[in-house]
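The structure appears right after this line, and notes come after that.
The complex is shown incomplete by one protein chain, all other protein chains being positioned as in the whole.
Moving on, here comes chain A:
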Amino acid sequence: MSAEDPNPAATPTPCEDTQGDGRWISLHNRFVSDSKDKEPDVLFVGDSLIQLMHQFGIWRQLFSPLHALNFGVGGDATQHVLWRLSNGELDNISPKVVVLWVGTNNHGQTAEQICEGIMAIIQVIKNKLPNARTLVLGILPRGKSPNALRERNAKVNKLVQEAVLSLPHASFLNVDPDHCYS
């Protein structure tokens, strides 16, 4: 592979409707529409881990009061989030903080590629929302026992954590329950 090959994790890509019910684009369209109507102070964006947050009581207790919007889509990888944010979901809103949680679905890609994807998202947010801070959540471990995906996710976190150190508009937060309580 040459250094010139584009990184799929950092190339804005919509999700193909392979199943036939258009749900991904329906969700994207709803988020674009929400961007026109709502005025969030905090925007949550990412994959199912963000999306599912919205379904539990904790959202109403902790995040609704912050005037938060939830743009999570289950199954999304970095390239999908990149596409969504580049195609309307950041238009017309000016949140103070964007919480970004994505990367665990980037299958077949290296930790370096995934990190680059996350950094590309941070850049798009910076371009569209010059006054917003991006808070990147560390990707959680997965699987019952140690496995290659855990190693990959941990490596992504390490790379991202280092990369945002030099960025005044972004920071990293490790939300692994084991880490928090140690």
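The criterion applied here is as follows: a residue touches a chain if its C-beta (ideal position, glycine included) is under 8 Å from a C-beta of that chain, and two chains touch if they have at least 3 such contacts; residues count from 1.
The definition used in the following text is that contacts and distances are computed from a predicted model.
Only one of "AP-1 complex subunit gamma", "Auxin-responsive protein", "Platelet-activating factor acetylhydrolase IB subunit alpha2" or "ER membrane protein complex subunit 10" fits the UniProt record of the hidden chain, and that name is "Platelet-activating factor acetylhydrolase IB subunit alpha2".
Touching the missing chain, out of A:Q19, A:Q61 or A:S166, is residue A:Q19.
Considering the complete assembly, chain A touches the hidden chain via residues 18-23, 26-27, 30, 51, 54-56, 73-74, 107, 142-145, 147-150.
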